[in-house]
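Note that this complex is displayed minus one protein chain, with the remaining chains in position.
Letters A, B, C and D name the chains as they come in the text, with residue numbers starting at 1 for each one.
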Amino acid sequence: MTTTPLTEGRAGTRVVRREALHFAVRNGKLVTGLGLVLVLLLTGLLGPVVLGVTAPNEYVAAPMLPPSAEHWFGTTTFGQDVFTQFVYGLRTTFAAGALGGGIAAVIAMVVGFTAGYRGGLVDEALNMLTNVVLVIPTLAVLLIINAYLGIRSVAVQALFIGLTSWPWAARAIRAQTFSLRGRDFVDLARLSGLSTPRIIAREIAPNMSSYLFMTFILLFGGSVLIASSLDFIGLGPTEGVSLGLMLQNATQWSALQLGLWWWFVPPGLAITAIVGALYVANVGLDEVFNPKLRIT
Amino acid sequence: MLRLDNVTKVFRTGTFGGRTVTAVGGVSFDVRPGEVVSLIGESGSGKSTIGRMILGLTPVTSGFITMDGAPVRPGKDYYRAVQGVFQDPFSCYNPVFKADRVFALVKEGYFPRVPAAEWERRVEAAVRDVRLNPGEVLGKYPHQLSGGQLQRMLIARALLLDLKLLVADEITSMLDASTRIDVLNLLAELKTCGLGVLYVTHDLSLGTYLAERTVVLRGGAVVEMGPTDLVFGDPRHPYTRALLAAVPRLNAPWEDPAPVTSCLCHESGPAGGDGRAAAGRAAAGRMAEAGPGHLVACARLADCPPA
Amino acid sequence: MRHYFGRKLLVYALTFVVAVTVNWMIPRFMPGDPVAGMLARTGVSQPAAVEAMRVYYTDLFGFDRPLWEQYAGFWATLLRGDFGISIWLFPTPVSTVILRAVPYTLALMIPAVLLSWWAGNRLGAYAARRRLLDNTVLPVGYVLTAMPYMWLAVLLAWGLGVVAGWFPVAGGYAFSLQPALTGEFLLSLLHHWVLPFLSLFLVALGGWAIGMRNMIIYELESDYATYLAALGAPSRLIRRYAFRNAVLPQITGLALQLGVLVAGALVTEIVFSYPGLGSLILKAIQNQDFFLLQGTFMFIVIGVLVANFVIDLVYVVVDPRTRAGMAGAQA
Amino acid sequence: TPPSQGAGPPPGNPGNPGSLPRNETLYTTGTQWGPPAHFNPIREGDHATGTKGLVYETLFHYDPNTAKLVPWLAESGSWTSDTVYEAKIRSGVTWSDGKPLTAKDVAFSYGLGKIGTISFHNLYDWLKSVEAADDRTVRFTFSKANYQEWDFNLYSRVIVPEHIWAGRSEEEVLNGANDKPVGSGAYAYQSHDQDRVVYVRRDDWWGRSALGKEPRPRYIVDVATPSNEVAMGMLLQKGLDLSNNFLPGVANLVKGNFGITTFYDQPPYMLSANTAWLVPNTTRKPMDDPAFRRALAASIDTKKIVEGVYGNLVKVASPTGLLPQWDQFVDQSVVGAAGFAFDTAKARRTLADAGYRDRDGDGLVENKDGSKIKLTLIVPTGWTDWMEAARAIATSAKAAGIDVTPDFPDFNALVEKRSKGDFDLLVNNERQLSNTPWTYYDYVFQLPVNKTQNTVNFGRYENERAWKLVQQLNQVRTDDVAGMKTVISQIQRIHLDEMPIIPLWYNGLWAQSSVATWKNWPSAAQGAPKSAPVLWRHWLELGGFETLTQIQPAGS
Partner (left out) sequence: MTLTVTDLRVSYRTLGGEVKALDGVSFGVRDGEILGLAGESGCGKTTLGKSLIRLDGRMRHVGGTVELDGRELPIADDRRMNAFRFHEVSLVPQYAMSALNPTRRIGRMVAELLKSRGAPLDRDKLERRLDLVGLPREVLDRYPLELSGGMKQRMVMVVSTLLDPSLLVADEITSALDVSTQKAVARALLGFRDSGFVKSMLFITHDLALTSHIADTIMVMYAGRLAEKAPADVMVKAPRHPYTRMLINSLPEVGVRHAERPLSGIAGSPPSLLDPPPGCRFRDRCPLADEGCAEDPPVTETEPDHFVACWKA
């Protein structure tokens, strides 16, 4: 005798999960998106190891060489190998995205969960804070803070990005928490003597894991873009190499005017690919987790 | 055992609590051990709010709730004795986890030192107590269980504690007619073991099935309360009468109660929502006694003849 | 209604105070002495002269007064609309510098934001309708939104500007012209405007299209759409309703995106040397002209606040739900 | 539309306020990095380019090729005694408002230096008085005759009309925007906007007859481009005629067929404009040790910077740091004996000999007392070529065993560190080509060292003898070349022995011109003009203006 009438809506997460996996591997958007990101990530992670270079900014060859078998992406005006820079840059860019997105996600979660769960005055106050940060044109603030402290490292850059890019995510998480808070299992956990932070961590958060993951993906992409903008304006880290810094360098040293497209195109393309792929993957995930979107 | 004394709940809504909603206004009643009190009223009449206040999930604005003479202080000690089961069994389980996590949480909160094997034994006993087969329900995800099973597991969960009072908030409204009866029968069994139950419902027929006493709420205030057979058998308040008349019965046609035009208590229009007015009325017109323990919120009870 | 706006205005007021305070703090807590920097840049060569000038200008800019006095003074001058004097463009008042740049930024921002929003929403709505379009518009949209503004801008400048020679790559109008109300001048303005506009427009367009497409799909699944379909209403009507309802979150999205769009405009201006606020900010940073930086920042904040407020107003007009909610009407 | 700035229709062209005729207009850029802020020539450091040189003029110009002052507003000038200098002002010079320019204007202009916060106020440390002896004679009486420095002043100080400026408050003289400039120069201000200034030629300029010179462009539009690559793009689009920015990689364009020329058609492509120095903080260990400084000098692979960073657009500096224009003052025997060149091995040797050894085997030397040497080289952030160069310096210093790390603080922060002496190493190039190497040595050796050193001797190097010699040099007459050489040779010896400041490379006199509209640009080619092809501030007097008179419309 089966005790499992598969009624719609009551279908629990396990089924959703099993289904999710089923749809995930069949979702073209998700697979292409994540696949592309993964390829780039691996290039960034393994590239430097494989190449065995430690200083991507060294002058290693004749300047301005077009792509060749020896220098896959050619060389810069200084004779740096663009491909070496590229793989290192990927690393930095991923780090900036992960860190910035991560910090933003953490803040968003703290604010969103607290506001959504506690409600009342706390909610109002946090909401106010969120709105203030939301309305302030953060890039302008970033520019200024950057100019003030001067950014020397990717970590600091990511910190600033994280500190300014969380509001929309906090809002979204707050809304979700708010609706989950009303669910009875939260009250039941209270009746089992769980404290508020533990309820949030153990009951509410696991329920929105897919949502949180999607939020993180978007924050990650946003971070990558902001970081590259900052790098480009010359407010990036002064050491090392990132895709944004490569773009900045290429522009400042007139790569396009001098016809060194191989210096200018790959980093921009990679940023576009990373961010675009993340967004596409996000839509894919959305379709996987949201049956309504699946049929279309 | 449980006493509510002139309990009022005012919700603040709007920016920084700009507006207020009186969900419950001046409600007093009590629940004795081994007794089922059913709380009846339309949607929005404040039933759940009362339940939540008793469970300490919502703070009381004014008035007192006492348990065995001591004021309610939500915390582990209190929840050892007072537990709740809610309307929607499906939403009581975190869909991400297996259903028996509700037991695990209880262990974590109250019996962290009990050895696992001993605990397992207790859980199985409790599950059997609610007439479920442990092998059939343990280790499954909520969606793999039926509503009745889930609801019964929640009751089993409450039974793991030294329970004195169970707040059952519409625990059957999401269930099929047949399962519903099973759960109600279970409650009836439990009360014979001395458990006090506050049975919240808007379904009048279910209210009468179990309860010794019935409290009828309207707009956050008590309209009529007393022994169930008196309240249902001889409803004195026009609102109670109208409510009863609207219940569809299998074997009887819908009746329209004679409009009681002379009655001050009677008002047409939507009943829910205006708790403030109701509270005001209840406070002004003290409850009049229509029979032994049968109280009616009516200033001129004498003018209202028994039906 | 009063409530709703009261709340919004509170947020705006708070934002303003925070922004002003942050803004005020900037030069005070920057490393280095702005006056010394300014003098070092001007290349005065005699040490004695430099020292005398440093004392003189420090006093002129009021950097030697107590902090609270500077803060109060900052508010006082700010409320008078006085942002002080630019260090970099000494002795031009900051407000003059900004007002010269603002028309360009607005001319870029407003059409880019509104048109991309409008076109993006249209495009997204079309995409949600047809599989073929969905499979083309969507990927293009993603590529567009994922592009760093400056990268697209530089590519456009290079491709359509330098190589094809269709558009100029720098300036607000031809260097051979003087501002005048002549057709030639206006044409030149337009000619210089096209590329920066296009790069802003394209990046924003993709985002809106995607957003709209997703919204519409959600709306088409909603109950009212199902109901209308069950009553046999033609899909034209359903789509019209869905579009209208899907536009609402997009309006909120516009408010949320404003900051990002401003940022994009700034970067784009820099690439095209467009004489707007973006180029100004970059220069102010590079030259550590904090008064100018403060002024531009203030201006942007005010601009964004005003824009947000306008969006709020529009939202109230188009979404009955806010209005009903505001009036306290409950079912 | 942006608010229109400045004057109405251009005087020479009343009918047409609109478009400037392309073939009569010179488009330049690279002279300033922001909107023209003011036209006050007294604020010498930041006035709109052309304010001095096109609108206002000086008594003399200076021709670096002949090393001679060129009479300009003054038709002659001479020392009538050891401490009195008399300048004869040309007759027939008129201001653009029609009033004649007289000796009184000159006396007035120099008199402004008495204001304490004016940039040339220190002139009055040794100038006693200025007076107009008559309409055409100005007499300068000195307490001490600094001949070298005086010549520099003669072509650096602008003359402003007394009848307009006399009524101005000190505040306005110092800080006024002077947005309707009345000058004596060949061009008049026409209009400006955020990214440009437009000058129009004065057809009644006095110099046409008096000097026989006529600048060719009727209009000069100086464009403020914010970045090199934009300038390069515009140059390629033929929207610019002369770019005075550093355009990295321009060698490729010169070699390719893009119609872009530079002074030389091969490295270094550019004339030299100034010297980039590496400044060690001589108050810190181990930079207080001349031997260490010499080792550091020898460790730097300047050639790598010249080739890698600048793509051969600049030249390696001579060990003396003197610009090529001053070659005659370089004492080759001194250089031969004490000069240095890039030589890692030699640097290591020098270090070892002086007691700096690598004791812990990390490949980097330690102090004599065994403590670690960790030096930071600061360069302003955003100055990309210098940042690149700083990296190269650090790399090659490390190769010689000196631990140098580049750091890129903000400009203001750097200025503060620099003036307080809170740094190890920095790069600086603030002194330009002038009429005399004295300006360089003044920069290197000036004493006393103050608490804040804001324009000279950042390294806080103290050498009384050297400073005495520099002062002595200042008092050698400028026509006494042999006398100058004698003093300079002694200074050079001290410089090379002590190496208080290390010359790196000569920054270029960045000038890339398009031949699409204008031709006959200065170049090394035979028959071409040799004047400086730049319109930078202070360079119009050093040949920039002459360039304007030499170029020709491409069509002619």
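The criterion applied here is as follows: contacts are C-beta pairs under 8 Å (C-beta built on N, C-alpha and C of every residue); 3 or more make two chains touch, one makes a residue touch a chain.
On a predicted model such as this, the values are computed, not experimentally measured, just so you know.
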Residue among C:Y126, C:Y218, C:Y241 or C:F309 that touches the chain left out of view: C:Y241
For chain B, residues in touch with the removed chain: 42-43, 146, 148, 176-182, 184-185, 188, 202, 204-206, 208-210, 228-229, 232-233, 242-244, 246-251, 253-254, 270-271
Residue ranges of chain C at the interface with the undisplayed chain: 222-224, 226-234, 236-237, 241, 244-245, 248, 318-321, 324-325, 329, 331
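Here is the rule we go by: only the chains that are shown with their structure count from here on.
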Whole-Å gap between the CA centroids of chain A and chain B: 48
Chain A, residues touching no fewer than two other chains: 147, 150, 234, 251, 256-257
Numbers and ranges of chain C residues touching at least 2 other chains: 30-31, 158, 162, 270, 282, 286, 288
Residues on chain A engaged by chain B in the complex (per definition of touch): 3-5, 10-16, 120-121, 124, 183-185, 187-194, 203, 206-207, 209
Complex contacts: residues of chain B adjacent to chain A: 12, 15-17, 52, 55, 57, 75-76, 79, 83-84, 86-88, 90-97, 102, 105-106, 108-110, 136, 141-146, 149, 154
In the complex with chain D, residue positions of chain A that touch it: 57-59, 63-64, 77-79, 147, 150, 152, 234, 238, 249, 251-254, 256-259
